[in-house]
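Below are the structure tokens for one structure; questions will follow.
With one protein chain removed, the remaining protein chains of the complex are shown where they sit.
Here is chain A:
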């Protein structure tokens, strides 16, 4: 038996618990910013780990396992939790200790899970989380009695308060000093219905003995739900929340965006001033100024909007509203052939389809999951925001829609809302079509979901969540987008114009040749050759199209004072082209990473190609109709 001395190796501890038990808040409180996210070997389940030191100086590696109600493992997430608990997860060292986190305000289901975990024979500790809220609500828990009845150490914790984890940390030290127990004899089997019943009865019996709870619901949750889950008012509030979210994305982010924009312009000018315009150094100057700085800047400028969007999603999630939204939307989604649980993955897809598609793992049925995965890229992801913002800013007048009470609703915000609505409508329509055409007559799996009590979102959780999102976006901007920008600059700048050239430099470039080669295909939908050039690298990521247009027009206008991109577009594109471009982007499948994640999550190249094919078809058709109609109406 290995002694778990701190000198030898880090103690490995895993957090297990029901969804909504505050496990992630506890994880954040224990590890702070010392977290890293990776994948479990061979599967796409996210593996969240963090480091901490106990009061006695032991180094601990803490793993946050996906939430589950039992070890029966129906979804890929739950399989990982089960295998980690049993110590059979391939390629990962089994944890030395399991910390079962239970919501002290709602112990019933948590206690049943503890009893199930106890059967595995693994070293186990129960942490009663949110102990402060439980006390506040008059819930009295006799932890000594509970520990005795369960035969386990029991501690209370308050993840969101300083010092709230002291008892847990002290207990970890105490348990680490004990000699490691003999590994359990194998032969764990998933409980059947009779087994689950017996466990719940035992949990109820222990609960009755050790916990005294007033027989009433949380007053705040009751009052809020009276409105937020009201059949009519609830839907109105949900729509209002979504509308406010999109207005905020536009309005709140603007000052920060202007600042970033100005910063990159100044940086470009400063670098430009250092180098001569002619010769080899001129090429370097063009590369730095037009390729690197303009390209990365035109993408980074959207960081504030993405953060505002994620702030909303994280707030709603922490607050406990997301499950309510799924409840309200269940029948509407069901009408489109989607599972009620698909709402959260689809809402996440507003930020990015990749986490959205990964979040579909909460849907147990493969068919329901596939339907959600196929339409998730139609939800307007944040990578489309740069494209929409650019075109709307250049072509849609910035004025209120109405006067008086409606004076605060901007026309630009309304168009943005319309584009989002088009994405949602097409996602619902497509899932309806897939359900009819691909899986005729197959029923949707039952919708069952716990509605947690409302909780105040915690600044630390929000900050850590936003930081992780920002990091992911910056990494994308720094790698794939940067690489594509270099390629685009190269194509737009090589070969250099001959001596005494009269035309703009770009007309001698490879990009010009490529753009003209694809132009005939794009002419019926109103796209010019510059768009053709931008669409090709835009395959890598949607927002690259903006940066590419930026580079193409910057190189084109290199001779003159480079105007801002929006201004250049409004001078050179017709309104019909602009609208067709927007219509294209509602459907455009242009994100290699999304297609990659579809391939990985469905385990099939075929579904990725299918997604690509149907989206390109829709995008072309939508742009064609938009362009032709707009031209017929005189916007050409």
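The working rule: contacts are C-beta pairs under 8 Å (C-beta built on N, C-alpha and C of every residue); 3 or more make two chains touch, one makes a residue touch a chain; residues count from 1.
Rule of thumb we're sticking to: contacts and distances are computed from a predicted model.
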For the complex's missing chain, which UniProt name, "Ferrous iron transport protein A", "ABC transmembrane type-1 domain-containing protein", "3-isopropylmalate dehydratase small subunit" or "Biotin carboxyl carrier protein of acetyl-CoA carboxylase"? "Ferrous iron transport protein A"
I'm checking contacts with the chain that's been left out. Which of A:9, A:201, A:223 or A:471 qualifies? A:201
Hidden partner chain, touching residue among A:327, A:395, A:473 or A:581: A:327
From the list A:88, A:254, A:442 or A:604, pick the residue that touches the absent chain. A:442
Taking the full complex into account, find the residue in A:209, A:235 or A:483 that is in contact with the omitted chain. A:235
List the chain A residues touching the unshown chain? 69-70, 72, 105-109, 112, 192-193, 196-197, 200-201, 204, 213, 217, 225, 229-232, 235, 323, 326-328, 330-332, 335, 340, 365, 367, 442-452
